[in-house]
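Sharing a structure, written as structure tokens. Questions coming.
Yeah, one chain of the complex is gone here, protein chain that is, but the others are all in their spots.
By written order: A, B and C. Residues from 1 in each chain.
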Amino acid sequence: MSQADFGRLEIELAEVEMPGLMSCRTEFGPSQPFKGARITGSLHMTIQTAVLIETLTALGAEVRWCSCNIFSTQDHAAAAIARDSAAVFAWKGETLQEYWWCTERALDWGPGGGPDLIVDDGGDATLLIHEGVKAEEIFEKTGKLPDPASTDNAEFQIVLTIIRDGLKTDPKRYHKMKSRLVGVSEETTTGVKRLYQMESSGSLLFPAINVNDSVTKSKFDNLYGCRHSLPDGLMRATDVMIAGKVAVVCGYGDVGKGCAAALKQAGSRVIVTEIDPICALQALMEGIPVLTLEDVVAEADIFVTTTGNKDIIMVDDMKKMKNNAIVCNIGHFDNEIDMLGLENYPGVKRITIKPQTDRWVFPETNSGIIVLAEGRLMNLGCATGHPSFVMSCSFTNQVIAQLELWTEKASGKYEKKVYVLPKHLDEKVAALHLGKLGAKLTKLSKDQADYINVPVEGPYKPAQYRY
Amino acid sequence: MSQADFGRLEIELAEVEMPGLMSCRTEFGPSQPFKGARITGSLHMTIQTAVLIETLTALGAEVRWCSCNIFSTQDHAAAAIARDSAAVFAWKGETLQEYWWCTERALDWGPGGGPDLIVDDGGDATLLIHEGVKAEEIFEKTGKLPDPASTDNAEFQIVLTIIRDGLKTDPKRYHKMKSRLVGVSEETTTGVKRLYQMESSGSLLFPAINVNDSVTKSKFDNLYGCRHSLPDGLMRATDVMIAGKVAVVCGYGDVGKGCAAALKQAGSRVIVTEIDPICALQALMEGIPVLTLEDVVAEADIFVTTTGNKDIIMVDDMKKMKNNAIVCNIGHFDNEIDMLGLENYPGVKRITIKPQTDRWVFPETNSGIIVLAEGRLMNLGCATGHPSFVMSCSFTNQVIAQLELWTEKASGKYEKKVYVLPKHLDEKVAALHLGKLGAKLTKLSKDQADYINVPVEGPYKPAQYRY
Amino acid sequence: MSQADFGRLEIELAEVEMPGLMSCRTEFGPSQPFKGARITGSLHMTIQTAVLIETLTALGAEVRWCSCNIFSTQDHAAAAIARDSAAVFAWKGETLQEYWWCTERALDWGPGGGPDLIVDDGGDATLLIHEGVKAEEIFEKTGKLPDPASTDNAEFQIVLTIIRDGLKTDPKRYHKMKSRLVGVSEETTTGVKRLYQMESSGSLLFPAINVNDSVTKSKFDNLYGCRHSLPDGLMRATDVMIAGKVAVVCGYGDVGKGCAAALKQAGSRVIVTEIDPICALQALMEGIPVLTLEDVVAEADIFVTTTGNKDIIMVDDMKKMKNNAIVCNIGHFDNEIDMLGLENYPGVKRITIKPQTDRWVFPETNSGIIVLAEGRLMNLGCATGHPSFVMSCSFTNQVIAQLELWTEKASGKYEKKVYVLPKHLDEKVAALHLGKLGAKLTKLSKDQADYINVPVEGPYKPAQYRY
Partner (left out) sequence: MSQADFGRLEIELAEVEMPGLMSCRTEFGPSQPFKGARITGSLHMTIQTAVLIETLTALGAEVRWCSCNIFSTQDHAAAAIARDSAAVFAWKGETLQEYWWCTERALDWGPGGGPDLIVDDGGDATLLIHEGVKAEEIFEKTGKLPDPASTDNAEFQIVLTIIRDGLKTDPKRYHKMKSRLVGVSEETTTGVKRLYQMESSGSLLFPAINVNDSVTKSKFDNLYGCRHSLPDGLMRATDVMIAGKVAVVCGYGDVGKGCAAALKQAGSRVIVTEIDPICALQALMEGIPVLTLEDVVAEADIFVTTTGNKDIIMVDDMKKMKNNAIVCNIGHFDNEIDMLGLENYPGVKRITIKPQTDRWVFPETNSGIIVLAEGRLMNLGCATGHPSFVMSCSFTNQVIAQLELWTEKASGKYEKKVYVLPKHLDEKVAALHLGKLGAKLTKLSKDQADYINVPVEGPYKPAQYRY
């Protein structure tokens, strides 16, 4: 709590950098549209998130929050929010056990059921409810409790344990949540992928808005956010000179594009690995060679995973790397890098330089590699995540998505499906961020608007436009 | 014809740079899928187009061709094709009258009706047929011939004249074309916009494939093609030093992004004008200010229009510009710059430095501006258009689109609507271009593919993915 | 001392990044060339400096060290060196009083006089000896002690006080230092400027080697070091998004070029202020406008001083800035920004966000600016200075300069003048850093070397070559 004052000072600085959120407070605050709404958030508990939370409360919501990553909480942000605005269950350096306990706490609004709305990032809050409901159904039919031993996945064992223990005290806990829930707005590619899978298998329990695929989210936060925070994380963790080095970026999606741009501009020679020929051709057009990890594993100095897939850099790859090669991940989950393989490698030695910066030394070669943030999101583990301005774009989408869900809760507009925000709202989010940067838009004349067949006030592009 | 040998030499060089088209010849040539098909093309008659035409003929087609711009024909390319492969109606520096005569000639396959397939760029061949059919219907019902005097638009007067004269000799000419036509594949943003308007108004007469919105077209040709050919055109036309200058790019879509990137990298200070807040915010994130034309008209040295809209730079703007400011357009049509206003400005003096490079001097100030390619596509008028490699991406999409239309002509797969090529074909086009650049793709394991829920062999991205 | 282990771990990482220094250990270590030499260093006590110190001791020297900036010490580096290798007088956040006490301590080798050699950065150790000798001469002639009240400059008052107090106990203290001293090697532009002034006024007391003007120093550390450490400092201190912002860089010398490049690449719109028309024209050729501070003071978001001059940003400028504009300095001394004017501004309020990051609020507007590192070197105050690799270039020059001075101490090669290292040594420093980055040099044939009139093994360029 001693850090709350520091957190408040940084929140005040961030507010100046987050014009979209502050505009929401001005536009919607007076009418208190979230009056009566309970919002649970599972999203990195940073300074920027603090401004989001206080925007939700400024619009009338009650809020409970947890982080969606064990390392991403900024303790001073959490302290300020906990003191001033909302219940927070998050600290930097949680164990996995603690992490899921926090998630469960943030969903627990007491006897009246769970939250009305969820702000999710990566989908863990959504997952817990879906798994809970599934387990309760099985229990109701068969009396069988979930068995943590039924899975190899250490993290999923914890999830099952929590659900099992919950079942013992209240066998309808997650059903009550489900019935109260109006919907979820999901922040990131990984969580969105899960939602579409649930939608297509028919198992999605409530409406979802895919915030990630707003243009003002995925083409800004993922791209420009990572362009900023990747070098930030590298420099804070290792102080290594990026210029002159060979850097491998695994994946050339929006995140990979941002990372590759940052590394290239800082003077390193970037190599991209890709599975998708279109993204590969984009890299080539920017002067970036596309090779396989195998081709370059022994020569590169820095490795960054950005794929959203698993098993990208395995322990056998790491063994072949140069001494003090840096290995890190900026994708949502920590399974891009084979941390398990590394930890279990016979005779491997872990030397912690400082928190989130470990040197792992292989016994055969006495040569080491440096792993950041234990394979988790390095920009949040080793630095402070994306800067406020770009998060203002993302989070303004979140506020608008939450407003949509809440305002339309009774109208039937949103079914148990995944939705993207309409383009005029996407354009509005962008418009709210132009003034801060001194930009002036050109206005279409009626005649011009007719000529290209759009309304004068937008939206200006067809749905499939790629930007 | 004396230029045919030179054209042939350049065609041979281009073939080495167009791996997608050459792969089509290898893959499809033996089975002669276009056997019996008549294809009319209306698309800039350049060296790259020559390789496209000879790919179509290598697959069995008969071809007739015209250009879609009065300045864009490369005469040596036209000569080589005319001598060796297909009927060509195109030369550099046509009058508008000649232009539409060429279009009409390319569509005229004699008594058996028109072409089976159209390759269109900007939609003029498609327009002529639609207007022709419309006029024939009116004529049939009312006996009334189209009246060129009914429009102010000089170019449309020519279109109506051609149709009127045609009606006199064969009142079913365009109806016969329509019935024979299997479909059109359209190359560019502007033509696609027209097609969607016809689709939504129900007036589209045959199936259309929107090639422009293949990722391997719009995100490559429009972006990287213009990044190459804009400075090429500027340098050939004016030899002006780009470094140090202030350059205004009107529009920050794919074309504008390519132009802005090129100008920035060459050392000029770029300013963007935009109507769309999302594109504006993208410019800002790249360090490019967004202002209105009015703000900067008196201070900039170079103006480029890329909007696809009309009336972007008016004669009143041009009057305010610095002496020898350069004004050019790289959008499809020439109405982005108010050439009519300029030509009709009282006392204005036109000094032709060399073909496609004119200095226009205003009487009040004795100060002049330099207009490239008379306001038409400056990269085709003043240089040689996009380079072969990137056109290979676009044109491989064209070949695949034509194959789709022709192969499925009897299946009913394509109705009178506008279609985009499926993603696996888009990815295939990209894949055909990787080897030439020495790239190696990473292969997904089955396990990884399942994890992200895609087939091992692709397609890898959802339809709405933006790249 | 508890931080010594952490310091040692980071020193070991840095050694891998500092091939020039490690090569010196290998090449010269066995012969112990510094046997018997006492070296005093006054240079930022960072991890990289630790590797320098241990290179000097590995070559046989005894070393005492202080920092040359009150904020630049990394305490864990100081702790490791103090425990393992040399006497250290430095910690992060010294007062000015403490700073000069440290300098005096580092020069005090006990009864036998001072050091044999000085490694100086900014020239404060050199200044203290010169002022000390001057005061002793006056005292000897007139009996007059230096009077701190004779100057307005708060820092110089401290210097005079130290000398005065020293004089009371030993009136020959600085004369003894002078006689023992073989020479100084100076690290930075500012210190070098002082040395040349002393040389030209005839007051220089011992030989000096200007390390700053080795190409492998000024064109690397100043340029590429700042390109790395400026954004590092900005991000650690403020987390502000650099993209989209307007940034003013005062001065476009090597440091300014590095800063401008970093800011531009990160997506901000950079404006340069310059007095020198040549440097101004260089900025313009890179697409960077050159304006005066006055022109842009009210519109920019970030201000960086890099001039090596004083009074660059005054309190009256700061009053005109936008709320939360960031003001920082990366030049050697803290007088580029008018900190005194700011501190004394009536009613100004200082809010410390965190150490080295202060918000100063003006009473009239209630609007604040953010000042980093109290106007001192922000890359050392807010981040960790330049990265190891580029410092290896600079410090290898230092080792070679110290070796030159020591080896030639009896030969008369170096008089009381300022020298630059010969070009073949400069090229050698570069060559020692190529292998780490995987580079391979081309070898001249004898025939080619004769053709361009250079030795096969170099040096390859005339003295005046600018790189």
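Here is the rule we go by: a residue touches a chain if its C-beta (ideal position, glycine included) is under 8 Å from a C-beta of that chain, and two chains touch if they have at least 3 such contacts.
As the structure is a prediction and not an experimental result, all values here were calculated from the model.
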item: Which displayed chains the hidden chain touches across the whole complex; value: A, B, C
item: Of B:23, B:40, B:72 or B:388, the residue in touch with the unshown chain; value: B:388
item: Contact residue for the chain not shown (choose from B:324, B:344, B:445 or B:464); value: B:324
item: Contact set of chain C toward the excluded chain (per top definition); value: 193, 196-197, 213, 215-216, 218-220, 223-224, 254, 273-282, 284-285, 289-293, 295, 308-311, 393, 420, 426-428, 430-431, 433-434, 437-445, 447-448, 451-453, 458, 460-464, 466-467
item: Absent-chain interface as seen on chain A, which is shown; value: 243-244, 264, 267-270, 284-289
item: Where the unshown chain meets chain B, residue by residue; value: 6, 9-10, 13-14, 16-17, 47, 224, 227-228, 231-232, 235-236, 238-246, 265-267, 299, 323-324, 351, 353-354, 359, 370, 383-384, 387-390, 437-438
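Everything below uses one rule, namely that only the chains that are shown with their structure count from here on.
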item: Approximate Å spacing (C-alpha centroids) for the pair chain B, chain C; value: 57
item: Chain A: positions in contact with at least two other chains; value: 224, 437-438
